[in-house]
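What you see is the complex with one protein chain gone and the rest in place.
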Amino acid sequence: MSKIGVFVCHCGENISATVDCEKVAQVAGGYDGVVHSIDYKYMCSDPGQSLIKAAIAEKGLTGVVVASCSPRMHEPTFRKACAEAGLNPFMCEMANLREHCSWVHEKGEATTEKAIDLVRTLVEKVKKNNSLDSIKVPVTKTALVIGGGIAGIQASLDIANTGHKVILVEKEASIGGHMSQLSETFPTLDCSQCILTPRMVEVAQHPNITLYTYAELESLEGFIGNFKARIRRKSKSLDEKLCTGCGTCITKCPVKKIPSEFNEKLGNRTAIYVPFPQAVPNKPVIDREHCTYYIKGKCKVCEIVCPTKAIRFDQEDQIVEHEIGAIVLATGFSVKQPDFFPEYGYGKYPDVITGLQYERLASASGPTLGEIKRPSDGKIPEKIVFIACAGSRDPAKGIPYCSKICCMYTAKHAMLYQHKVHGGKSYVFYMDIRAGGKDYEEFVRRAIEEDGVNYIRGRVSKIYEKNGKLIVKGADTLLGAMPVEIEADMVVLASAGVANEGSETLAQKLHVSYDAYHFFAEAHPKLKPVETNTAGIFLAGACQAPKDIPESVAMASGAAVKVAALFSQDELTREPLIAAVNRQPAPVYSICVGCGLCISTCPYQAIGWEEIKTRNGELIKKIAKVNPGLCQGCGTCVAFCRTKAIDIQGYTHDQVYSEVMALLNEY
Amino acid sequence: MDELKNKVRELLGSGTVKVFIGYTTGTAGTKRALFAEKPEDAEGLVFDSSCIQNLAVYVTKQEVKEKGMMGISATLPVMRSLVQLARENQVSDSGIKVIGITPESRLIDFGNLSEVEKYIHQFQLEIDQKNRDMLEKLDKMTVSERWQFWLKELEPCFKCYACRAACPMCYCHRCTVEYNQPQWIPVPSHASGNLQWHIMRAVHLVGRCIDCDACANACPLAIPFNLLNKRMIEDARKHFGGYQPVLSGDHLMSTFKPDDKENFIR
Partner (left out) sequence: MAEFEPKIVAFVCNWCTYAGADLTGTSRIKYASNVRIIRFPCTGRIDYMLLIKAFDEGADGIIVSGCHPNDCHYTSGNFHARRRWIMFRDLCNLMGIDMQRIKFSWVSAAEGAKWAEVVNSTVTDIRALGPYEEYRRILNHHSKEVTNG
């Protein structure tokens, strides 16, 4: 005999503003099997939860329905409250009266009717709930960090310093990411590499960190605490144990004119190369697409000059497997090439460059050794124009969102220009200035007031070349849209920050959600910024959304502590909402007829066979069996089974049938 | 057929087979199944074009299986059913010996089910023209007209479940229709009860039905519900390239292609 308690929450005014909560509680109280039905202002608060616990104790409730917000919000809260009062937590269900009802409908009878229907549905469902015990699984205390930029580095160090092992996988030949490409960082104008490289070295030397560079994630199986990762270590054509990093091979390589990706194509590199001098590990890789040996079968100069005979031309990719407990995604972002704005002439005029290319020019170890020089003729520009929002905040051609860091780095670029080119004139065309961080506003004011950068509020409509100069035509909206024309020597476009190419493929491998721009999706935009909807996978840095270095580092540390929290337990409790094949006493043993067609429906290969034998070992029947360690609870097999021999807790045949019946009767 | 009778006598006499399933003449000249256990029983075997029941339905019955090794005279539909049943682990080489009867009434002594599979794959699983025309006629009706058509056709159905009894693929110990907690399929033979039963059966046969018509032939009211199964076979060809019974490998409905095409999902 069911004794259900219904608790309708006002959620302050969030629900009660449009739903008549009192009426819902009153109607629910009249249902068969409901022995307690109240409404209250804040069910999730302490006094609210006490009401539930008291009712369980006093009335011996066998089931609880909390009609409030989304179960994705507070199901754990209320289940815990029930458990504390002695009721099995899985006898508690939630009716979503807020996100699915009060917040999306107008106040009125129809809305209250809907709320009543939703409560009734869950009351009928909970009558069919079973008491369940959580499943305990062991946790592998090794973390996988994908991406070796500043976020990945920070996360790896933080996790490693808690005493757990970390596998750091980076797809380029060196860790460091975009931060290693920067010259100086705002708002302090710290030299980027100077603050980054000690961290990079720490990662390489940390006893708890295994670093795989020039490697990518091949596949991932399993679930939280029990992942199995296969990592492809791309062949560097090098025996890393023998290589001393002397660099002789690089100096002798005859193929010298490959545009350097690290220098954003402003300089060249060789076919055997390290991305930058401070690379970690400081061991070269051979770019097989440009190396003469791989193209024509000739050369091999590097092999000849290598003092330790470390070159291995026939080395193949290697796949390594690791058991992993948690994953931090820190794959960063890319810069959107502004060639979709033909008006700006990017790609047409060599002196129209992106912000990241400017970083390389300004960098002391860059292709111009820190001097701001025009890519076309190497002259120092006397007039330079910076265009903010070159691609961002543009629903028509670019991306609609704000890339967050460009206002700051444009101010920085202009300041660096003024510091390096005395007497030079710099102009910034902007729409707004977004300088929200600590010391950020002061930094921008410094650029304007102390370094004399000219800020013009307006957009640029066209850039064209005339007599060796770049004519920049824009407008000054603060002077009534007065047209402005500047004869510039160089133009820097603050290009948009976008998700990396192929990030949706990585997301699909990991079953992590991503948004329309292919940035990885956080579990909750306010309260769970470093978690994803996939248990055990966390986010750090710009792969979630464009952000600057302090934010990336903070997020990385946040993700690291989530991982550490996971690893602080020896066993993880998994929700027992998994499938199981029907079992019965002899002589039936099971409704399952052993057709085995369900086996291929399972994405986790969780269904196998069970042989039912007599005491003498004779086979009576072979039926399907679900491995409780692997089943993730999708229920595909359950809907597929013709004879309903397989059922899933939490969404049993009985429960879903009751829900449909309850919903539509008296609807 | 003398050849068949000799073969069966030999199989039973040597003890290779303990029960042989074939056709015999029953009441008023109708054909029914024969379960020959002694060599003499083979005398009752017949075969002609009116032998249309699907004998494979018996190979999953406990009463037949417990006699020991089975033998069966199998026309093409029976062969297809046997292969599908083998795929679904209901029958295997260690339990059955198949004597095939080709469309030209030639006998094939199959060594094992693999040979049966190879034989049946020579023939496409296709709907005949008459039924295709009927389905096209239905397609040309409006939705309402089709609804009225089926309500009228299914109206006489009184839930005898002969269709289920005759179908070799309906071997579940406990059919969904036998659940009453909750009552998935309404028991009474009213419009909605009949509708749900026939839809459910058609759904459960998607990818498994081999178009033997045993169900429609068994129906005492000659209701053409096998049109539903035939449409599903056509659809399987249209959307997924069709299917054939196979001893192992992908089943139409428990696998998928990432690029399955549809145009009705927003």
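For reference, chains read A and B in written order, and residue numbers begin at 1 within each chain.
As a working rule, a residue touches a chain if its C-beta (ideal position, glycine included) is under 8 Å from a C-beta of that chain, and two chains touch if they have at least 3 such contacts.
All values derive from a computational prediction rather than experimental measurement.
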| item | value |
| --- | --- |
| Among A:380, A:448 or A:663, the residue in touch with the chain that has been omitted | A:663 |
| Residue touching the undisplayed chain, where the options are B:68, B:188 or B:220 | B:188 |
| Selected from A:96, A:156 or A:180 as touching the chain missing from the view | A:96 |
| Full-complex contact with the absent chain, from A:13, A:261, A:485 or A:515 | A:515 |
| Hidden partner interface residues of chain A, rising order | 70-72, 96, 98-101, 103-106, 110-111, 114, 117-118, 121, 504, 508, 511, 513, 515-516, 521, 533-534, 577, 601, 603-604, 632-636, 638-640, 648, 650-651, 653, 656-657, 659-661, 663-665, 667 |
| Those residues of chain B which, in the complete complex, touch the missing chain | 135, 138-139, 143-151, 176, 184-186, 188, 190-192, 195-196, 198-200, 202-203, 206, 227-228, 231-232, 235-236, 239-240, 253-254, 256-258, 260, 262, 264-266 |
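Here, only the chains that are shown with their structure count from here on.
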| item | value |
| --- | --- |
| Touch list for chain B against partner chain A, complex | 88-90, 171-176, 179, 181-182, 184, 204, 250-251, 253-255 |
| Residue numbers on chain A that touch chain B, as the complex places them | 588, 591, 593-601, 622, 640, 642-644, 653-654, 657-658, 661 |
